[in-house]
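Okay, here's the structure, questions in a sec.
The full complex has more chains than appear here; those shown keep their coordinates.
Just so it is clear, A and B label the chains in written order, and each chain counts residues from 1 on its own.
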Amino acid sequence: MSDIIAIATANLLSPVILCFVLGLGAALARSDLSVPEAAAKAMSIYLLFAIGFKGGTSVAAHGIEARLAATILAGVILSFGLPFIAFGLLRVMTRLGRTDAAAVAAHYGSISIVTFVAATAVLEARGIAAEGYMVAVAAAMEAPAILAALWIVSRGRQGEDRAAGTDAGLLREIMLNGSIVLLVGSFVIGLITGAPGLARIESFIVSPFQGVLCLFLLDMGLVAGRGLRGRSGLLSGGLIAFGMLMPLIGAAAGLAAGLLIGLSAGGLALLMVLGASASYIAVPAAMRVALPEANPSIYLTLSLGVTFPFNLTLGIPVYVALAERLGGV
Amino acid sequence: MQTHKAKRVEIVIEAPLEGRLTEALMRAGVTGFTILPVLGGSGRSGQWSREGQVGRSGMVAVICLIRPERLDNLLDAAFGVVERHIGVVSVTDCEVLRAERF
């Protein structure tokens, strides 16, 4: 317990989290503080490129293990499976209709790369190493959840509507989603160029990383706050409860899978984070195309306004502490 | 200067649908369109603003100048895409230069 509290306070008092809190507060107070959309997007490109590349170089250093495939497979299964649990819970805990519930469920099977990045920062701060290929796992977990949700919906639908879910271009869009491509691409680049490659761009992707993450989370806080300000009315008690319970279930599933595979403490923590985190970029866009009837305000507010802050502040420390206890070395 | 009757169709639609809309318009024989960025707005599904967005969300405005006789095709095509989504479609009478382009 004590170590959880230690990690939690260290985490809560880190510049990264405080920047998120600042953004959240500023938005709730209706300040006009805002980060230009282009700057936010540029920062996310930087973060994706940096963690992808670093992951690749670390795999290049330690060599590709058998566990890589196993972990990616586990990730895919988690991503496809968790939406069913989420959907069930939502039907029980909330009054959401089938379509809205399925749309929300998709978000929880998929992952939040920013939460993942924040977790790697915490691990670094505690000097815990993690398998470099976890970024590949993260990429692999983005899409399957969407298919699960579409499947859930189509089961409850008639002909012409079922068509909607399975839009020709959609699958390609999901798989070639910008963040997946960038993450996998930079991972491969890191894998190919290895240590010498890293040496050439280290002072760009390593040293400023934490600082960029601070400003990026400042913006995430602003966005989350604006969403909560406008739409918090939508969040019933049941939904909020779900938004904090589901991450714990996802983390538990990740923990179980990770222990089975025998991941290191760091890898274990990251797989828990991937299970626990909910998407708010790739999945919402896909949902607008595939399930337009689902109300975007519900899943965006829940994922960005409840689950993201929950994982960022309380979740990650818990996952890391558990992983340190139970994880291998 | 010589001008010609035409219709100006303005479609405000969600960004993720942009590609599908323009493809539908081309299939409907539309010869051209212009896409404008949208900063924010408000409607039945509530108020939103660019700043409040992450990723590919938000909306765009698609402007389409066409010959009057082509209007119905266009509206059918547009409606097919907009139908199940949020967004609005408006049509205005206008005059264009260089009608040969439309």
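Here is the rule we go by: a contact is a pair of C-beta atoms (placed from the backbone, for glycine too) under 8 Å apart; a residue touches a chain by one contact, two chains touch by 3 or more.
Here the structure is a predicted model, which means the values were calculated and not measured.
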{"item": "Number of copies of each distinct protein chain, complete complex", "value": "A x3, B x3"}
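Here is the rule we use: only the chains that are shown with their structure count from here on.
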{"item": "Approximate Å spacing (C-alpha centroids) for the pair chain A, chain B", "value": "34"}
{"item": "Complex contacts: residues of chain B adjacent to chain A", "value": "14, 16-17, 19-20, 45-47, 49-57, 84-86"}
{"item": "Touch list for chain A against partner chain B, complex", "value": "34, 37, 40, 164, 169, 220, 222-223, 226-227, 230-231, 280-282, 284-286, 288-289, 292-293, 295-297, 304"}
